[in-house]
Each structure stands twice: as C-alpha cells, then as structure tokens.
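A single protein chain has been omitted from the complex, and every remaining protein chain is retained in its original position.
When the chains are written out, they are named A, B and C in that same order, and each has its own residue count from 1.
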Amino acid sequence: MTNNTRVELLKYMIMAREFDASMLRLYRQGKAFGGVYSQLGNEAVSVGSAMALDPTQDVLFPMHRNVGAHFVFGATIDQMMQNQLAREGSQMRGTDGTGHYADPRLRIYGNVSHLGAMIPVANGFVLAGKLRGENTVALTYIGDGGAQVGEVHEALNFAAVHKLPLVLIIENNQYAYSTPNSQEFAVDQLSKRAIGYGIHGETIDGTDVELVLKTCQAAVARARRGEGPSIIETQTMRMRGHAEHDDFSYVPKELLDEWALRDPVNTYSAKLIADGVISSEEVKQLRDTTLDQMIASIDRTLELPWPDASEGFKQVFL
Amino acid sequence: MTNNTRVELLKYMIMAREFDASMLRLYRQGKAFGGVYSQLGNEAVSVGSAMALDPTQDVLFPMHRNVGAHFVFGATIDQMMQNQLAREGSQMRGTDGTGHYADPRLRIYGNVSHLGAMIPVANGFVLAGKLRGENTVALTYIGDGGAQVGEVHEALNFAAVHKLPLVLIIENNQYAYSTPNSQEFAVDQLSKRAIGYGIHGETIDGTDVELVLKTCQAAVARARRGEGPSIIETQTMRMRGHAEHDDFSYVPKELLDEWALRDPVNTYSAKLIADGVISSEEVKQLRDTTLDQMIASIDRTLELPWPDASEGFKQVFL
Amino acid sequence: MTTYLDAIADAIRIEMRKDQSVFMIGEDIGVYGGAFKLTKGFLAEFGPQRIIDAPISEAAIMGAGIGAALNGMRPIVEMQFMDFITNGFNQLVTVAATTAYRWGIPVPMVVRGPSGGGVGANPFHSRNSEAWFAHATGLKVVCPATAADAKGLMTASIRDQNPVVFFEHKGLYRKIKDEVPEGEYVVPLGQAKVVREGTDVSVITYGSAVHMALEAATMLEADGASVEVVDIRTLVPLDEETILQSVRKTGRAVVAHEAVLTAGFAGEIASRIADSAFTFLDAPVKRVAAYDSPTPFAPTLEKAVLPNAEKIAEALRSVLAF
Partner (left out) sequence: MTTYLDAIADAIRIEMRKDQSVFMIGEDIGVYGGAFKLTKGFLAEFGPQRIIDAPISEAAIMGAGIGAALNGMRPIVEMQFMDFITNGFNQLVTVAATTAYRWGIPVPMVVRGPSGGGVGANPFHSRNSEAWFAHATGLKVVCPATAADAKGLMTASIRDQNPVVFFEHKGLYRKIKDEVPEGEYVVPLGQAKVVREGTDVSVITYGSAVHMALEAATMLEADGASVEVVDIRTLVPLDEETILQSVRKTGRAVVAHEAVLTAGFAGEIASRIADSAFTFLDAPVKRVAAYDSPTPFAPTLEKAVLPNAEKIAEALRSVLAF
C-alpha cells in the first residue's frame, strides 16, 4: 500500500468524521432536518470498502452510515450538506433528504429507508452490466439488523446463482436501533450466511481501514473474475444512538469504553504517525482544514432557501 | 422401531400413493379440479416426518405434496377428496381447494399458494404455545424452489432467535416447476442454510422412510427440549410434472430412471418383506384395499353437488 | 386531557392487564419503548414474554402475529412505521385476510403503527396506505382522529375476531389531546361520528384530515356557511348510513383524506354518495387529497402536496357556490 493511499484513507475518514460532527452540531442547534445518523466508529468500513472500487467503472449503493464512501466516490461536502438539509439546489430538489440521494455521474445510487431494499436493485444494476459484457462491480451495505430482511436473502441467493459481481458489507455495529445482536440473530458470525449460498464470506475487524480495504480489494477481484458475490462482515461499534434523538442509554457504558480504544480514526492516525507517513502536526492540520471546510459549507447551505414548492409536483413520471 | 410402526409407515405411504394415482385418473377423465400436484417419489418424506410428531400436541403445516402427512394426522380419504374436488361438505365450503385446507381438530393447518408464506405463521403458532408454557412442535415443509423466498429467511432467523420448536423439511425434489436446482441456488446442500442461522441442519435421503422418521424424531426431540428449530433437507425426485398439465419433458429421462430404482414405496415394501415383517401377499392386499377405498371415496365425492353459491358470501369476517 | 399517543397506550395496557392472550410484538418496543415511546414502561410491567422485540423482519413479525392468533392469542403487531408494512404485505393480504373466509378460523390480530405525513419525515416514513388494505378484503381498517376514538377503537380492535389494520397518525400523536374516558372504553368498529353539525355542506373524512376539516369549517363560518363534519373512523366496516344521512341533509359533500387522490378511499366514499344520495345532491361531490406523488421531504414541498384546511375550505366554497 502506498503512502499516498494511506494518507487518502485517513483523509476520507477525517472527512466522514467531521461531516458527522457537523451534523451533530446542526442537530443540537435545531437546524438539522430529518434523522441524523452518525457513522462514528464506522469510518474505516465506509472508506476502506469504497476505496477498493474503481469509481470509473464500479458502482456504489451506500446505506445510512456511509458518508465516507460518498466522499471517496467524489461527492462534495456541499452536495452532501445540501442533501442532508434538503435545500434548493440539492440533488433531490427537496423530494428526499439524508443520505438517500443518487448521483449517476458519480456512479452513486442512494438508498431508501426500507432496509435491504436496494440489494436486489444493486444486483439488477450489475446484471445489466454483465448482459452488456461490462465488468461493473457493485458495492453495497446492510446492517446487522437489516440483514434479517427477506429481500437480503433473495438478493444474495440470486447473486450467487447468477454469479453477479456484488460485494455486500454487513456492517455489524452490534446494535440495530435499540436491539442488540443477540435479539437479531443466533449465529456467531453473520458472514456464515455465505455458506448457505455457496459464496465467499468472512468476518473482519471493521475498525482497521487497511484490512477493510484489502479484504474488499480481494472481493472486488473475485467479482471481476466472474467468481460471484462476497459477504464481508465488518465488526464495529455504533458509538452514538441510532439517530441523534436517541440517547442510547440501553448500551452498556463499558462496551462503549472498550470500543473507544479502537477508534478507527485515532488508531489509524497513530499508526501512520508511528510509521512516519504523516506527522501529528499534519494530522491536526488535516482535521482543522476539514473542519473549516465543513463550517464554510454549512454556512453556504443554511443560506440557501428551501426548494420551491413547485418541485413537489414534478417528475412523478418521466 | 416396532414392526407395528414399520407397517404403519408402509400403510400411509401406500395411501398417499393411491390417492395420488386416483387424482391422476380423475385428471385424465377431466374430473379433477384445480391443479393436481403429485407427490410420487416423496411419500417417505411426508409420512416419515409426520410420524415423528405427537398428533395430540404437535401441529402440521403441510405443503402441496404432503398428502401422506395429512393421512398420518388423521385426515380421511373422503375429507381429502372433497377438498380436492371442492364439493359440498368439504371443509372449505368451496372457497378453496387442493391441499390448502385446515382442520384445527386434527391440528392440521393448510397452506396458501404463495410459497413459504406459512413458515412465519407456523412460527407464530408455536410461539403462542411457548408463551402459554405448552410444548407444541410445528412441522412444516418447503421445496427446493420455495426455499429461496424471502419469508423463509425471515422465519428461520426469527425461529432461531426465539428458539422456537419448529422443524422445517426442505423437500429437495430436484426441480421447482421446470427449474433445476442449479438455477435455483448455488450451494451443494440447502441444509447448509442452517449454519447461517446457528441452528441444526442436515441433508438426508428422502426415499428412506425410516431414516426420515428417525431424523425428524431427533429434530422434534431437540425442539421439545427448547433447542430451537432444525432444517432437514430431504433428497428425492419429483417423478411427475409440476402438476399434471406439465409433461416434464425438460427432465432428462435417465434421471427419472435412476430415481425410479429408489422408489420409496417399492424399496420399503421389499425391505419389510425381506425382514419378514409383512408378506408380499399382504402388501398386495394393502394396495388393493387402499385402491378400493379410493374408488369408493371418489364415487361418493363425485356424487356430491358443488357447494351452494351462497357460501361465497359468508364469513369474510367472523 | 390525554394525548392521542397516550390514549392508544392506555387502551393496550388495559387490555393486556385484563387478557393474558394479548401480547405485543415489534421492533424496539421493549427496552426502548418503541420509536415513538408508545410502549414506554410496557416491558417493565408485562415482561419480555408479552412485549417481544423481534428482528427487523416485518414478514416474520406479521406471520408470528397470524400464527399466534390462530393458536388462541390476540397479538398486537407493531410496524415501527406503517410504511414498512410493504415488507409484510404478503402475510397480511394473502394469509391474514383470507383465513376466515377459507378456514372459518378467526385471526384476531391488530397491526398498528404510525402513518401519515406532514412532519418532515421523508417519502418512506409518511405514506398513508389505508386504501390498499381496504381493497384487500378480509381486513378491517381503522383510522382514528382523536385521542378518545384512538382509545375506544383500539380496544374494539383488540377484541375483534378479525385482523385489523390500525393506522395511527404520527402527526397527531402528541399534537392532539382530548378528554378520554378512563378505564375500559370501547368505540365499536363501523360507526361514523358527526363531529360537527352543520346544515349547508358535509365533509366526509377521517384521520388527520378530520382536523383540517374542522379548521376549514371554522373558516367557512366567516362566509356564513354551516359545515357538517363526519369522521368515518373506520374504513372497513364503513358506516355508509351516517354518511348518507349527513349528505341527504346538507345536499353537498366534500370528501377529504391525507392519502393521495388516485384510487384513494375518498373515491369509495364519493361513489357511494353519488350512487345512494344522488337525488339529494345539489352540487358535485368534490375530493380533497394529496397530490399523486410520494410525500416529499422538504417542508415547502410537503406542505404543497398535502391537503390542508385551506384546500378543504376552497373545495367547500366551490361546492357551496355551485
């Protein structure tokens, strides 16, 4: 892995984190709109996985805690901010918000609230590529909770039968809203679902961005070679509530403390500093610059008016 | 296994087979009504599995090729025939037919056409039992094709989490309508799905009625002990078309020939004769008597009028 | 004065205390007390056997309800948002709705949850889908507008022998407060209610639109018009008689709901009026409903596409001017 790549990984993780922190501030100020879903603790998964793709030919179907993946695929801070706040000029013209948006120019297809619903769609996207002899890989995500949705099963089996180039990350962040893993499923590793479909599956530490990247690169390579889909379960911890309205008092404090030591941004910064790839000064500067960018973007976005009401009556059909 | 049990197993398999043959005759005569789904080749699964239950406390959720299980649970030939032919006096009063009927007195709950839809319902049935401290086990079935339905996934995971006393037989009869296993899934054994749920799973020869019985008894015992659900995949061959309108020309002749040698009724008759449990005379007599019963039942049923039209307007609500 | 949300919780609590066969199943209803905190305290009172947190599997949850109902229980199934009922749709319309007709076995189950828009959720947390279930046959469909009705109809729904789809409006949960009878309280399914008497024109409506209609009625007072508002309360069974009585009296009708217009339940009501009150009608029957689109996210757009008191008032004026 080049030093360049390593710095990039860090840079995107910091972007994700600062975006998140900004949304939290906006939420506290009563200026955020809709649910604010933090990916604190999940940055390594979003960033590491998306970095494994080729953004000129592959395609991203992100979920609600994947702002890092958006950034890797070229989404700008302004774009994300406008969508989150549903302002005029935002990609969805106010019809929808949060992380649901799609930007076909960037090969990003957003999600819908219904968990798991976009996995069958990701299948169809790469099936079309396959029919045309293209070699597009789709990367998508589901939570430890969402993995129990029936459509996930249908989609994985379908992808297995048709050997589709799909990489599914199961983001196991220990909780689905207030529900712990133990009440969501009864197997030690969700990646074992792969066995029942005859596809590749593995469980990895989701706080280690380089491990995520390498594991996903291997999965993308398999997909590209026509060997079909993979399930990669990433173990992380959701370090905040389900969304910011949730005080997550149902999560044991010790569990959070334990995982805090494995914070993906901090550990990776420390690693790169130890390896002499970057100085602690530079890390601080990177954070500060990113924060400045966020603040500037927030200022610009909050000045934007709401989309015009007439947008509500447009393009139900095309 | 007592000789009594062994003869019972044979008796029910013969009933299932002769019922089937009767439906086929009726179909050819243009007197059958609705789809006629043969279970030729599957008798050992229906009968062996149902025999593992305690019909005074357990509950059966049969599928379309499980007439043998109905008989084990006490359904009469007349009852089955009336339902198949949707005649007056039939349990569903003509509102539905084929094997969809329920008879709560016999602890049989029928199915609906939508494959897999009754597995979540079977869960709920035994969940209720559990809430009341009862020890009811539910036995249900799904095909190699139907196992790909999303609801099956949700139900198995749910049963695993709640450690429900559920036994699911996956009747792998190699085809789902015209679609072979290879186009339905990409794993060598469907029972491996169990691994992903953290539950018991195994694949067995579905033409061996005693093996089916023993395997199901063990599954029922586990369920009864509170160890949760099991998946048992039974390997058989669908020896006729999907339903009788289907000439199944898409099935290689050799495959049918191969499986014909493993005919569950013939092999088991031979075995019981070899073991001195029953004479070949007695087997022949059993078949003849059963056939006579079928013919008598058909005669009685065909004389019944259609249900009165007024039944169509009743009990949409209770 | 009790909120709409508390009234529902109250009805469920009372039935659960009385009847051991009533239990709840859903997502995050236990420790968390539900996404809207409707089941707050329930886990402590009733324990995890009767307040069951389930995996994110709406079909499995729905099926668990159906199966338990077949086996003598009275499950209350929560959809965290009614939008997610699309994931359990097959269970509901294929299995629950047809069982009584085919087998003659009751399926006493309530499927309930927050529906509706106007609160800046998004297209996937705002749908009003009651018409789908009214068209499914075999499901009762309830849409309360007030706290008292929410309580009384919930009690009736839990006691009903049939599957009931109970649409709570999330915008009313904490906004609406009214006098709610204490203790057991039943509002029978299938009885509409004249919530405001009037002589010149009737608004036939339900759910959140009842409040819009009442506001519109007040606006029309200024024009000197007397508006009657009929809250049908349950779509299935439908109390056609009360609707017709009102329209026969006033001779004019506007039908309003928050759901989108096309193939919405307003069509059902308007056609019944056009058929059975034809000779009494002095004006066309107008419908007020949401624009035929998903419910958008931004407040400007959402406000524009959803119905409101002004839009109902406008329809009333046009009908009165006819």
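The rule we apply is simple: a residue touches a chain if its C-beta (ideal position, glycine included) is under 8 Å from a C-beta of that chain, and two chains touch if they have at least 3 such contacts.
The model shown is predicted, which means the values in this text are computed figures rather than measured ones.
Considering the intact complex, the chain excluded from display touches A, B, C. Within the whole complex, the absent chain has one touching residue among B:K11, B:H114 or B:R262, and that is B:H114. Considering A:R6, A:H100 or A:K192, the position touching the chain not shown turns out to be A:H100 (whole complex).
Across A:M118, A:L168, A:V209 or A:M239, the single residue that touches the chain missing here is A:M118.
Seen from chain B, the chain kept out of the figure touches residues 33-34, 86-87, 92-98, 100, 112-115, 145-146, 148-151, 176-179, 183-185, 246, 250, 306-313, 316.
Within chain C, the residues in touch with the undisplayed chain are 83, 86-87, 89-90, 93-94, 97-98, 101-102, 123-124, 129, 131-132, 134-135, 137-138, 235-236, 238, 255, 259-260, 262-268, 270-271, 273-276, 278-279, 281, 283-287, 292-294, 296. Of the residues in chain A, those that touch the hidden partner chain are 91-93, 95-96, 100-102, 104, 109-110, 112, 114, 117-129, 131-132, 136, 150-151, 154-155, 157-158, 161-162, 314-318.
Here is the rule we use: only the chains that are shown with their structure count from here on.
Computed centre separation for the pair chain A/chain B is 45 angstrom, with centres defined by C-alpha atoms.
Chain B and chain C have Cα centroids separated by 41 Å. Looking at chain A, one finds that residues 148-151, 183-185 touch two or more other chains. For chain C, the set of residues that touch two or more other chains comprises 54-55, 57-60.
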